[in-house]
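Presenting chain A:
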Amino acid sequence: MPKKRSLPVGTAILSVLVIAGLAVMIIRYLNGLGAISNLSDGRAWGLWISFDLYCGVALAAGGFTLAGAVYIFNLKKYHPVVRPAVLTAFLGYTLVILALLVDLGQPWYIWHAIIYWNIHSPLFEVAVCVMTYTAVLALEFSPAVFEGLSKSNLPVLRRINWHVPWRVIRAIQIPLVIAGVVLSTLHQSSLGSMLLMMPETLHALWYTPILPILFLASAVAVGPAMVIFESTLSTRAFGHKLDLDVLSGLARAIPYILGLYLLLKVIDLMAVGEIGLIFLAYPQNLLWWGEIIVGVIIPIILFSMPGVRQNRSAVFWSSVLVIIGLVLNRFNVSMLALEMRPGTIYFPHWMEFAISVGLVADALLVIWLAHRLLPIVSHEELSPDIA
Partner candidate 1 sequence: MTNHWIDIRNADCIMIIGSNAAENHPISFKWVTRAMERGARLIHVDPRFTRTSSKADIYAPLRSGTDIAFIGGMINYILNDMEQNPENYNMEYIKQYTNAAFVVNRGFTFKDGLFGEVSDGKYTATAKETWKYADTETPATDPSLTDPNCAFQLLKKHYSRYDLDTVCNITGTPKDVYLDVCRTFCATGQKGKAGTIMYAMGTTQHTYGTQNVRAYAILQLLLGNMGVAGGGINALRGTSNVQGSTDMCLLSHILPGYLAVPQEADADLETYLKRVCPSTITPKGLTGDKSANWWSNYKKYTVSLLKAWYGGAATRDNDFCFNYLPKCDPGVNYTHIGMFEAMGQGKIKGLWVWGQNPAAGGPNSNGEREALGNLDWLVVTDIWMNETSEFWKRPGVNPPEINTEVFVLPAACSYEKEGSISNSGRWAQWRYKAVEPPGEGMPDLEIMNLIMLKLKELYQADSSAPQAEAITSLDWNYGVHITADAVAREINGYDLTTGELAESFAKLNDDGTTSSGNWLYCNMYTEADGNKAKKRNNVDSHPNRIGLYSDWAWCWPLNRRIIYNRASVDLDGVPWDKEHPVILNYNTAAKWQGDVPDGGWPPINQAKDSEKYLPFIMKPEGVARLWGYERVDGPLPEVYEPWESPLDKNLMSGTRNDPCAFIGKYRNERGTSDQFPHVGTTYRCTEHWQTGIMTRSLPWLVELMPEMYVEMDEELADEKGIKSGDSVIVSNARGEIKAVAVVTQRFQPMKVGGKTIHHIGILNHWGYSGMTRGDSGNILTPHVGDANTTIPEYKTFLCNVRSAK
Partner candidate 2 sequence: MSKAVLYDATKCIGCRACQIACKQWNDLPAEMTTNGGTYENPPKLSAYTFTKIRFNEVDDGNGKLRFVFTKLQCMHCEHPACVAACPVGALQKTPNGPVTYDDNKCFGCRYCMVACPFGIPSFEWDKPLPWIRKCTFCADRQGGGLEPACVTTCPTGALKFGEREELLIEARERITASPGKYINHIYGENEAGGTSCLYLSPVPFEKLGLPNLSSEPVTVNVERAMGAVPPVLLGVAAAMSGVYWLVKRRDRMGCEKVNEKEEVSK
């Protein structure tokens, strides 16, 4: 049995954060959104949309990229990280939905998106794709659940033949993965399409008709980075050490994707004669340079170096840079570079932070539980933990 290190203090803290988040949620349902946020008519979307929705969806891209790599492109090397990636993605999407339960004005009507369709709305497309993809992720992850249930200590559960649903899911694995890639392509890019509606308020350094493509590219880049990030932390937390080859393989792909992303961004600005803005458009250009230097240029350089790729720590920190760059980009396009109505000021209320932090803590707790109870990392893939 692998050593399972538990974190009693950590779980306590996480639980407190989750409960705090729940308390704030209750206040929201009793007193309205104004009671727990600094949102206003001038800034209707704030921390939750930027972080929980925009970042949350992008950072969950590891699910479809890894599933596609492993099951469609048959890159078996990455098999050990598929399940954690899918779990992370599933939790990520679940968090998005939970965040929406707080952020939406009337979340009990969220099912309206299923019966009232506005096919012209990119948000409709995101909604439908996210709902569907979350189901797909659940199904993709379900084999792990069935395996765990079949090994359960409770006789009630042991008696059920979990092999049947397990086999059903395995049978439709490929269509699920293809569906996952298609749905992810659509909604990762549509989150960018949503921003196309604001040509007058989204700063020219980010607004472009190819925004959906840029969104997709950055999501594909951050997928592997998130997998590196999550599995490194998992190793520290649960002792499942991942083969370095897997990590460096993932790291290898990133600079190409980031390179393409940077190329698209620069050519796009040049094509409309706005490349000068990266120097002239103060202070927004600082945000632009921030996300490009931290999240694109430095990682490209780092990941191009074999010495970095072969070093677990270097690979980890380089991935962190990619993630930070992605987060900054999503905050830029959905908040920092998106003009508010005149006379508005916005900084998230501490209760807004409480919700987002609570949701992340929620996810961490679930991951911890999953690693405890379910075969997240299959036995065969385990490397001996060299003491």
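Here is how the candidates were picked: all candidates are chains of the complex that A comes from, given by their letters.
Please note the rule applied: a contact is a pair of C-beta atoms (placed from the backbone, for glycine too) under 8 Å apart; a residue touches a chain by one contact, two chains touch by 3 or more; residues count from 1.
No experiment lies behind these values; they were computed from the predicted model shown.
Taking any copy into account, the candidate from 1 or 2 that touches chain A in the complex is 2.
Against candidate 2, in their complex, chain A makes its touches with residues 29-35, 39-42, 44-45, 68, 71-74, 104-110, 112-113, 116-127, 174, 177-178, 181-182, 185-186, 189-190, 192-194, 196-201, 209, 212, 338, 341-343.
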